[in-house]
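Complex shown without one protein chain; remaining protein chains in place.
== subunit A ==
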Amino acid sequence: MAITINGDAVSVPDDPRVSLLDLLREDLRLTGTKKGCNQGACGACTVLVDGERILSCLALAVQYDGRAITTIEGLGAAGALHPLQQAFIEHDGFQCGYCTPGQICSAVAMVAEARRGVPSHVTGDLDAGAITLTHDELRERMSGNLCRCGAHNGIMAAIAETFAEAAE
């Protein structure tokens, strides 16, 4: 049994209680994925599973056999940053930096959701197909990722700029 993490095959843990988050942080030392509540309330542990965002603290690692996980380390590294990571720096979309990897992973998958036409609470026309990522759509769809330093405006600006065509 194996999980693919940032392209590398990793064996699933023996202890079925190990969350995907703890597998990443403690066993693999991929500490870019953060633990902020360990109960699905803050979004700091957001990672991508086959391109979709999940909260890794609420995911048991053994359930992800055969799946492809992308963490912040897989999106881009210092020196070869993902455009969204670069935009976070330009727009100061963080202060302490702790919620940041979760915000970035979440945003990448959020844009893909909108392109697939997945509606949100503020979507007006549920039959419209592709969703236009208005300011309200962006804010609503990112509301599962808490930021306590108050970098919300910078985060929105970074996402809007990076995915400009999606955001009108």
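What we mean here is this: a residue touches a chain if its C-beta (ideal position, glycine included) is under 8 Å from a C-beta of that chain, and two chains touch if they have at least 3 such contacts; residues count from 1.
The rule is simple: contacts and distances are computed from a predicted model.
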item	value
Choices "Copper chaperone CopZ", "Xanthine dehydrogenase family protein molybdopterin-binding subunit", "MucB/RseB N-terminal domain-containing protein" or "Sugar ABC transporter permease" - which one is the UniProt name of the chain not shown	"Xanthine dehydrogenase family protein molybdopterin-binding subunit"
From A:T33, A:S56, A:T123 or A:T162, residue that would touch the chain that is not displayed	A:T33
Subunit A residues touching the omitted chain (full complex)	15, 17-18, 22, 25-26, 29-42, 44, 71-73, 76-79, 81, 85-86, 88-90, 92, 94-101, 104, 136, 138-140, 142-156
